[in-house]
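The complex appears here minus one protein chain, its other protein chains still in place.
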Amino acid sequence: MDVVVLQSLEPLIEALTSSGYTVVGPRVEDGAIRMAEISSGADLPAGVGDVQKPGRYRLTSGDDGMVFGFAASPDSAKRYTQPPRQTLVRVRDEAIEEVEQEAPRVALLGLRACDLAAVAVQDRVFAGGRHPDPAYLRRREALFLVAVNCAVPGGTCFCVSMGTGPKAVAGFDLAITELASPHRFLVETGSERGGEIVALIPHHPATSVDIDAAEEVSRTAASRMGRQVDTDGIQEWLPAAHDSPRWADVASRCLSCTNCTMVCPTCFCSTVEDVTDLTGQVTERSERWDSCFTLDFSEVSGSHVRSSGLARYRQWLTHKFATWYDQFGTSGCVGCGRCITWCPTGIDVTEELACIR
Amino acid sequence: MTHKTVRLGGLSRVEGEAALLVRAHDGRITDLQLNIYEPPRFFEALLRGRSYDEPPDITARICGICPVAYQMSACQAIEAACGVDVSGPLRDLRLLLYYGEWIESHTLHVFLLHAPDFLGYDSGMAMAVHHRDHMERALALKKAGNELVATLGGRAIHPVNVRLGGFYRVPRRQELAPLAEQLRRAREHAITTAAWVAGFDFPDVQHDYRFLALRHPDEYAILSGTPTVSEGSTFPVQQWPAHVVEEQVPYSTAVHARLDGAGGYLVGALARYAINFDRLSPLARAVARDAGLEDVCRNPFQSIVVRAVEIVHACDEALRVIDAYTEPDTPAVPVEPVAGTGHGASEAPRGTLYHRYRIDENGLIADADIVPPTAQNQARIEMDLHELIAPRLDLPQAELARLCERAVRNHDPCISCSAHFLDLNIDAR
Amino acid sequence: MHPMTPAPFRVRSRRPVRADTVSLTLEPVEGPCPPFLPGQFTMIYARGVGEIPISISGRTRAGGYLQTIRAVGAVSRALCHARRGDLVGVRGPYGTAWDVPAAAGMDVVVAAGGLGLAALRPVVRELVAHRSRYGRISLIVGTRAPMTLLYPRDLARWSHAGIDVQVTVDHPDHAWQGPVGLVTRLVDRIVFEPRRTAAFVCGPEAMMCAVADDLVRRGVPAARIVLSLERNMKCGVGRCGHCQLGPLLLCLDGPVVSYERAARLLAVKEL
């Protein structure tokens, strides 16, 4: 694996752009660091950080000039791997046409190790089983993944517990570690096309000083993890705890609002809807994000299997941390902490799991 | 036959519900009542005790056709009470939003409600069958107006983005670019429309109107201005209550407004046009001339032409605002509650809309007064009808009825402004 | 092809089987009909209305699917109203199957509640086709009323083929001479050697659990009692997440599941 050092990200962004990628990276918008289209290094959030707590997210500003000095963005790769809505088929008169789904060439700049782990989880869901989704595969193929190794984990992260971070080890085209004094970027190449991009831009090989500094960044990050989960035997004990009194307790605080599932980078549940035009001649079927927190999700024979908020919260947490193994061979949780930060009432899965255990 | 009764139940193509009763005896009108049976919704009462920042959202719900007008009059009244003046780009954005509503509302009236009268159709939809091109133009125009409101306000009806002091979020310059494209086409449509409606066959009627409209030093007043009467008098909006008095008509159910002691004045398109002709954009003025309008128009049937001219003006000015737009630093200036009273008036598509609020020391609304345009016009519409029918009582009943209905629609009465409209028990003899 | 794209099928015939239920035969517009195993289902799409899981009840001579649908909501109603020649979409077959051959040499109990017989029909046909391979075969059927009984002609034929067919109804009419009440009451009336019995059960969840519990009580191993479970399904291919029952994705790991696995899961309220 090639390891090089860049003085600035500007040439990288240019190389990606000129190779036909739309570059999507961190950028301050509406009081948060979003993953949005960027056109130059100046769009990156220099000196901006974040404070994340259960149910709370605020930006901070400093003058260290670091452009990746923040933790998980509210946005993950999911919007690109599994768009919120996609039209599947169009039925016109007697013909059922498959709708060609878009696979935009996008370079996601700034994904974290947990995000890469999440992409791998989604790969298993959409491409790994008996019914692989060719559109998913095309979308994935069109994504260029530039990871950034976390320097400052957020207050709600627990990737170390989940074994997914903070250092990106696989699944990226390029992985960046931002280094200070002097400000520079260590870049590891993870794929052939990653190497092709690096070849386009001015760089010099990394020295052992650079590499040690990068190691240190990941080591420090790992030691500053905000939270943790004891995953030992979780696949057994969590489903077995279906009658824990804690479920009622958390249900009293849970809004069934779906935010945790929507921000989760692995949650893949969807529903399918038909839309007809006024003449009834053309029908479109589309798939959109759904959540196990909605009532319709479990509707059978006029009633809802999970009509209580308790059952819906239990389903979510149990699926994410335990039964996901049964279905897909891995945990559904990658420890990014988004569900904790973006839960409006600040429900903390790590705390709930500790109490249930 | 000496007795004649014209009864129009369920006036159509007006926003809201109204009915008209006319009785004549020996060639003289003995009774004429325009009845509005919109059930009262008590806005002024339910506003009491609400927070000072709520009236823009609440009063928008008075009328789904001109919610922006309610939001603007409410904001300005409360800002006045709190000593805040919204100016610069934020005021421009308000104007832009308001132009959107004007385009949308006027287009609705011109094409879907009013034009069918001249061409002999029951509805715009029926008219569309034979005048598809006009209807498509109408829909494009209306859409341009709606999209302007939706882009700035979030949605075309009851926009969510308006707040005291400005907005919750202001658009980026590039968000407005596609609107400008659409508005340029809309402006062409509006010019075509003015020429088209100018060619309609107008009954030869002239009324001796006394007009009331806002007047602004540099603008064809929409968002703000000084109440001005056609004979030349003006008064600051804070003195509105001293000049405009509303009375519940004895033994009737309607509220009639009196201006400086006299009833039956007119607000709306004709009034604005008469008072502010010189403030129309040069293009709009030229279009008015081409359409054969003088500086003052006293034929209510021709109000359709005036509205078309106002659409041209709104498109033209909206483009000017978009062109000059610079993103403000903050989406809103802070407005802290101050105990006191504030007045605000703006030109709703149907005419001057006045709001007054008294805010108490807890920042709650102590009382509210809202004078919508249709309430002000009601007496004048009855006078129009009187003058129109008196010499035509020998027309066949059906024709007379149609004429009456048209005379009411001339004024685009928005009956949903139910702040004041009353329930009527029609004498069903 | 995308796993969510339905293949065009045509309704070849439509036969009302009761007031609210019809049997459709569906044939692909092009090519052969994919093979299916007893217990598998397809996702049937009614244009402009929606798509629902429906068990395959049999194969037509022309190679199409026989599917029996009860109108309970918008999609099923639209399918029940489909006319001969109409176009529908079909995906599948999907899901796990009843392993009928594995019951060779054993007594077999087939228990159906209501529409459950639609899913079990291929099981019984397979048993009948290879009657000699099995021991005693009993088919117990519970239905609301004599009029709502599915496939009466099949039942008669099966009875002739050496199967003990017993039917109970909830609401008898005056002509009804048979038993009244829940299917569970029939479990006591049939003869089988519990330790050497396989059971195939389909019907409302409560009915299945009651029958399975009875069989277990009579000594049938839970691993050999196999149910067909129902959950909301939007995709049938393990990507929509709706059909989860604990660790199971019922469209992939089900709908046919042994009672040994299912009992624990079904015992948890609102799982």
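For clarity, chains are labelled A, B and C in written order, and residue numbers in each chain start from 1.
In this section, a contact is a pair of C-beta atoms (placed from the backbone, for glycine too) under 8 Å apart; a residue touches a chain by one contact, two chains touch by 3 or more.
The definition used in the following text is that contacts and distances are computed from a predicted model.
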Ask   = For the chain that is missing from this picture, which UniProt protein name fits: "NitT/TauT family transport system permease protein", "L-cystine import ATP-binding protein TcyC", "Monovalent cation/H+ antiporter subunit D" or "Oxidoreductase"?
value = "Oxidoreductase"
Message = For the chain that was dropped from the view, give me its touching partners among the shown chains.
response = A, B, C
Contacting the left-out chain in the complete assembly, out of B:58, B:97, B:148 or B:288 = B:58
Key: Selected from A:164, A:231, A:294 or A:350 as touching the chain missing from the view   = A:294
Ask   = Considering the whole complex, which of B:50, B:91 or B:216 touches the chain not shown?
value = B:50
Key: chain A residues touching the omitted chain (full complex)   = 29-32, 34, 55-58, 74-75, 79, 84-85, 252-259, 262-263, 273-280, 283, 288-289, 291, 293-296, 307, 309, 341-346
Query = Given the full complex, what residues of chain C touch the hidden partner chain?
reply = 48-50, 73-75, 77-78
Query = Mind pulling the chain B residues that touch the left-out chain?
reply = 10-17, 37-46, 48, 50-51, 54, 57-58, 61-65, 67, 108, 112-113, 116, 122-126, 128, 132, 135-136, 139-140, 142-143, 146, 154-158, 160-161, 163, 167-169, 247-248, 253, 255, 331, 367, 405, 416, 418-420, 422-423, 425
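What we mean here is this: only the chains that are shown with their structure count from here on.
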Request  = For chain A and chain C, let me know how many angstrom lie between their CA-based centres, rounded off.
outcome  = 40
Message = With centres defined as the mean C-alpha position, give me the chain B-chain C separation in Å.
response = 65
Task = Check each residue of chain B and list the ones that touch at least two other chains.
result = none
Key: Contact footprint of chain C on chain A as seen in their complex   = 88-89, 91, 94-96, 98, 125-126, 129-135, 239, 242-243, 268-272, 274, 276, 280, 283, 285, 287, 290, 292, 296-302, 305-308, 310-311, 315, 318-319, 322-323, 326-327
Task = Within their complex, state which residues of chain C touch chain A.
result = 1-8, 45, 47-51, 72-73, 87, 89, 230-232, 234-235, 237-242, 244, 246-249, 252-253, 268-271
